[in-house]
Structure formats: structure tokens, C-alpha cells
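What you see is the complex with one protein chain gone and the rest in place.
For chain A:
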């Protein structure tokens, strides 16, 4: 009887323990991400670092940011399993990289690429007070032509 009781009660106890542990660790990563994306105008969650991306899709985003000379905060999800899963949960988006502008999730590699090609990215950056280097180049070209 005693062992039977222990067998039935123990799993329940260990499950509640697991659940409470999980919710305890969940809160900080969500708060951490919240702070990161709200404290910086442009944030990229990627695999690797801008100087050495470890995924082609992350590399493409880095190249786009470089072309527009955007100052951004980057975070390597390969350095933390918590962050890797945490960011997917935070934005409800299943893949990496992820780009945030002004605290808002903008998209992954495909969306950034299309925004870059359509000129929409220049406009989005303008809204947060960042002037794209491509726009600067375009303006100086026009000035040259006017002379």
C-alpha cells in the first residue's frame, strides 16, 4: 500500500515541480528579450556573429544591414539554447534569423530581402531615424547630376 501510494503520488509531485521550474526560467528570458528589442532601434537574432555568420540566411541579413550601413545590436542564438527557443516563442516565428525594428518583429531573411529589394526597408529605417547608406548614395548621385 505504502509503495503504491508513493508510486502514484511521486509522479504528480515531480510534474508540478517541473512545471513550476519551467515557468520560473521562462519569465526571465522573455523579459530579457523584451528589454533587448525595446532598448535598441534595430536588433538581429542570428546564428553566429556579424563577422562570422554560421548560417547562410543569417549571413544574408548581415549583408543587407551592411549595405544600408545600419547600426544594430546582434545576438547569437547558438550561444544559448534558452535564447534560441526563447526568441522563437517570443515572436511566434519558427526560424532564425529574426529582425526587430523599434521593438517590433519585422521578419526573417526572406522578408528582409524583399523589403530591401522593394525599397521598403529604407522607409522603415527612416521611421526610426536611421538614414540608409543607399539613400545617402542615391542623393549624392542626384546632386552630381544636377550640377
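Going forward, a contact is a pair of C-beta atoms (placed from the backbone, for glycine too) under 8 Å apart; a residue touches a chain by one contact, two chains touch by 3 or more; residues count from 1.
By definition in this document, contacts and distances are computed from a predicted model.
Only one of "Large ribosomal subunit protein uL15/eL18 domain-containing protein", "BOS complex subunit TMEM147", "MMS19 nucleotide excision repair protein" or "BolA-like protein DDB_G0274169" fits the UniProt record of the hidden chain, and that name is "BolA-like protein DDB_G0274169".
One of A:33, A:70 or A:106 touches the chain omitted from the figure, and that residue is A:106.
Across A:47, A:75 or A:116, the residue that sits in touch with the chain not pictured is A:47.
With the whole complex as reference, residues 47-48, 53-60, 78, 92-95, 105-111, 114-115 of chain A touch the missing chain.
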